[in-house]
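Only one protein chain is missing from this complex, and each of the others stays in its spot.
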Amino acid sequence: KGPSLYMPEVVSPMGRETDHLYMVILWIVIVIFVITEGMLVYSLFAFRDRPGHKARFFHGSTFIEVLLALFPSLILLYLTVASGSMWNDLKIKRTNDKGAVHIQVLAEQFSWNFRYPGADGVFGTADDVISVGEMALPADKTVVMHISAKDVIHSFFIPEARVKQDAVPGLLTKMWFRVDHMPVWDRATGKRVLLDTEAYNASEVALTGYEFKSEPKKGKGAFFQAADSKMIGLMDYSYARSENTPIWVVKNGAFSTVSAEPQYIRHHFEIGCAQLCGTLHYAMRGTVLALTGAEFDRWLAEQQADPTLQAKWAEIWDKYHPEFNRIL
Amino acid sequence: MSENKHEHGWGQYYLVFNALIFLTVITVSLSYFDLGGLLTSGVELVRSIKLGPVSLGFLPDIEIGHGANILVGMIVAVIKASLVLWFFMHQREEEGVNRLAFGFCVALFFLALTVFSFDFVWLKTYAFEELAQAAVGGG
Amino acid sequence: MSVTCVADYIHPEPTTFFRKYVWSYDHKVIGKQYLWTSLVFLMLGGTLAMLLRWQIAYPSQPVPFIGELLKNSFFFGPNGEVTSDGYLQLGAMHGLIMVFFVIIPLIVGAFGNFLIPLHIGARDVAFPLLNALSYWLYLPAGLMMFSAFFVDKGAAAAGWTAYPPLSDAAGASVSGLGMNLVLGAIFLAGFSSIVGGMNFLVTIVKLRAPGMTWSRLPLVTWAQFITAVFQTLATPMIAAGGSMLLFDRLFNSSFFIPYGLHIGAEKVANAGGGFPLLFQHIFWFYAHPAVYILILPTMGLASDIIATFARKPIFGYRAMVISMTSIMGLGFIVWGHHMFLSGLNPKMGMAFMISTVFIALPSGVKVFNWLGTLWGGAIRLKGPMLYAISFVAMFIVGGLSGIFMAATPVDIFIHDTYYIIAHFHYVVFGATLFAVFGGLTFWFPKIFGRMMNESLNKLHWFLTFLFFNLAFFPMHFLGEAGHMRRLATSTGYEFLNGMAPWNEFITLSAFALGISQIVFLYNFVYSVFFGPTAPSNPWEGNTLEWTIPNPVPHHNFDKVPTVYRGPYEYSGPEATALGKDWISQDHPPVEGVASNQH
Partner (left out) sequence: MDNHAQEFAPSFHVERRNLRAFGMWLFLGSEVMFFTGFFGAYIVARSAALESIVRPLDKTLGALNTLVLITSSLTMVLAVVFSRRGDRKATGNWLAATFLLACTFMVIKTVEYSAHFREHVFPSTDIFHGFYYLLTGFHGLHVLGGMISLGILWVRNRRGDFDSHYNDPIEITGLYWHFVDLVWIFLFPGLYLL
């Protein structure tokens, strides 16, 4: 469980470390803030000009100056070490994790294209699996994203995983992370909850039979809400049962249909685009499904081969940057 | 161009001028040779020398290819530029502040060039070599 | 009259209206020209911000009044709502106008011009002609910028950072001619800035009055000096980057266009082979120093105001100078912190992280010195002082939020979110603009020869301080929630759903903040014409500008003054011996009292 504040719940081990660092800095900063602002406000009262009070004639002292420089330097030194070592782990050091899942991301105005290497484990071959807008990844496994863009700079952002990396045309950027919680929709409370693999495996999670709905929130509730509830852009999210579609559920990696409505529905994380990329930058949203192994394979198999998409990858990525296809 | 306005004879300027012309001729002619190739074969030659038990075979292979031309060309350019700065622009008799001002810019010039190229040369290797060993830790 | 040194040399007093107010060589008039022009741009930039805020809080709702009036033109759609393209234009133009046409001209052009010669005891700047030229480059640049709104497809819409290929490849963003005009305007404004900076450097190095040693310079002038170094040496970089961008746009070269770039289904016409990242390097090589251009001069302003109203010497003058100088040195090597996630070599990211973290040190020393100056003073809480104190208070907040970003792993999450917006509005509005208000109210008597209304100043200070914090502090929450920047609306994202009320709250506070500025506007304009006449030294300050009468004569000083002591000798033995708590820098040494100045 991550720090509360306003941060989205964190689902990756690395993200938890980031949050921890955030909290450490936050506390350091709060202390400095209180001391400095406190001194400031205190001086305004204690040393206000009043009859009989005279300012001290004092040009400062090197000793105090050095002391005042030393105290922050120690903090700053700590910060460089703390964030430097994390950065080293995250971006510089690389160990060989042979079991990692590799995914290519081709950002374009205004959608996300994904490509999986397929059974042969090689990108740029006929058995590659391609999807648009929705990405799936296996939970508890390292995922390596190979990111580039087709037109302008985008930025691949999964808030819950605390990862972000620019997608730059003509350049391959990489990023890796591991997701250890899976998002499901709790029908009872109408809210998203996060389950770890164990809990996920232990419960029935609906894969089909429901449709995700979002509509402007009705009625009052949030503070400063205007009369026309649409004004402040709050939304209501829900899953509606689609009639006549069977409910497929997964439990312990096994798939079955059920008649009784299960408690959980498979939900998603969101991908945001964090770099200004044009008119519809605000709408360049994608989704991430975090799945168990069996589900992941099933999802891969479900993706239809689409010739236009294949042509897009071949025309842009494979043709101009075949070197981006190398994995190991 | 400072308080003590030295009177310089023409002689000095002609000398500098001739040096500049000479250096220009040199760079142009050098551009017709593949210095990197010459260097490589030169080193090869030296390595093959055997004087009894003494061998120079331990010398490393040097293959910088076109880089050698660039290096030499830029060194000559820097020499030429220094001549112009020092004599024609009278930096050698200039006030301290003026040297400082210009010198600081030249330092920034090299800072920018170094960092920029460092970043981008890395990109090339990143795409090829590092990627070759890349995979992954963290999580 | 025989002229013995350059400092004595002055252009003759003009007689025609044109030479007096239009093509004037007088640094004071040029300063005022800068002041008025940039204040007009401030209103424009602020109004753009209000429209931005409206759209974020009330997505696609018609903008009251303005939107109704301007339906289907500029940034507005058929119902008078801000369109998503319009939003991006607003954002880019707001940022560009605020940085290049408001803050820099205001704190360097206006304050620098007006104060530097007065502070160093000079008759004018070193090159009055270039000074006039600098303003007359800035004004057309501003008009060019403004004209971008009126051309087909509107103004620049690629953010103030204008990252290629968005700003570069044809068809990538909406704007066409508008982007070119904006780039041209930035080039001109940059040129004006270079010329101005160079002029100030020469002035400060060469034209100081006798006795005005480096350690007796008021900190305002020191700060302007450091700023001028940034201006002269960093600005050319953006001129170069902008030129290359224009070249790409006009002649289809491909400096920033890689091979195989496709916009939509079409491959672009450019041959390719360039690097988008290169522009970021060039841009931030300039733009990071530029953000220090945005703060350093106001650090100077605040230092002077604080010392004057605390009636106490600046705590650690030397440390102040050293820290400003190290900010300059470090300022040139931290630009990569804007590019941690851009695909920059992570090893260089590490280096940039270290330099960035350590730039907090000199800033911290300055903060502590301001606190030390207040400590033990006899603080007079006049209007200018309130603003100056707020400068310190807000700079601490903005600076401390910079520390989160400097920590690279944290920056991964908060990069390009409202956390950044919060950070830099705290420094550029909270710090810089507060110090500007402080400076304006403090030097108003010298600039216009009249006093501003003290109560209105205090009212304006209160409203601005309150609403500024209400508007910008919650942006940290948005950032924590991961709310990305430059989103015309966040309603599309589930994870941002809960933040909508905060967005509305921010918007309402921003409106209140904007409306509060009317108080200042009224006070300012009214006082220029009808304020009570000011005495020559209303705040009992030490620096040279207070020794000359109001209005300041054309040649500033009848006799070039001789300086005997530092600028902040408040409440010292010499002053006490004279029965006051202040003593002018050019007051001859007081008999029998040890003068302890350098």
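We just call them A, B and C in the order they show up, numbering each chain from 1.
By our rule, contacts are C-beta pairs under 8 Å (C-beta built on N, C-alpha and C of every residue); 3 or more make two chains touch, one makes a residue touch a chain.
Model, not experiment: these values are computed from the prediction.
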Task: Touched by the hidden chain, restricted to displayed chains - done: B, C
Open item on the list: For a quick check of understanding: of C:Val29, C:Val63 or C:Ala126, which residue touches the chain that isn't displayed?
Closed with: C:Ala126
Task: Residue of C:Met50, C:Ala141 or C:Met198 in touch with the missing chain, whole complex considered - done: C:Met198
TODO: Touching the absent chain in the whole complex: find that residue among C:Leu133, C:Ala148 or C:Ala234.
DONE: C:Ala234
Task: Listed residues B:Val28, B:Leu45 or B:Leu59, member touching the removed chain - done: B:Val28
TODO: Could you tell me which of C:Phe255, C:Tyr317, C:Tyr418 or C:Phe520 touches the chain that is not displayed?
DONE: C:Phe255
Task: Contacts of chain B with the absent chain, listed as residue ranges - done: 1-3, 5, 7-8, 10, 13-14, 16-17, 20-21, 24, 27-28, 30-31, 66, 69-70, 73-74, 76-77, 80-81, 84-85, 87-89, 94-95, 97-98, 101-102, 104-106, 108-109, 112-113, 116-117, 120-121, 123-124
Open item on the list: If the hidden chain were put back, which residues of chain C would touch it?
Closed with: 1-6, 9, 11-12, 25, 126-130, 194, 198-199, 201-202, 205-207, 232-237, 239-241, 243-244, 247-248, 251-255, 269-275, 278, 281-282
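Keep this in mind: only the chains that are shown with their structure count from here on.
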Task: Separation of mean Cα positions, chain C and chain B [Å, integer] - done: 40
Open item on the list: Roughly how far is chain A from chain C, centre to centre by C-alpha average, rounded to an integer in Å?
Closed with: 34
Task: Approximate Å spacing (C-alpha centroids) for the pair chain A, chain B - done: 46
TODO: Give me the residues of chain B that touch two or more other chains.
DONE: 123, 126
TODO: Note the residues in chain C that touch 2 or more other chains, in rising order.
DONE: 275, 277, 343, 347
TODO: State the interface residues of chain C toward chain B in the complex, per the touch definition above.
DONE: 201, 205, 233, 237, 275, 277-278, 281, 285, 332-333, 336, 343-345, 347-348
Task: Residues on chain C engaged by chain A in the complex (per definition of touch) - done: 57-59, 61, 84-85, 88, 157-159, 163, 165-166, 169, 172-174, 258-264, 272, 274-277, 310-319, 341-343, 346-347, 349-350, 353-354, 357-358, 360-361, 364-365, 367-369, 371-372, 374-381, 389, 392-393, 396-397, 400-401, 403-404, 406-410, 412-413, 415-417, 477-478, 480-482, 484-495, 497-501, 503-505, 508, 570-573, 581, 596
Task: chain A to chain C touching residues, read off their complex - done: 5-8, 15, 17-18, 21-22, 25-26, 28-29, 32-33, 36-37, 39-40, 43-44, 47-50, 53-61, 64-65, 68-69, 72-73, 76, 79-80, 82-84, 86-88, 90-92, 108-109, 150-153, 155, 157, 159-160, 162-166, 168-171, 173, 192, 214, 222-226, 230-235, 237, 270, 272-283, 285, 315-316, 319-321
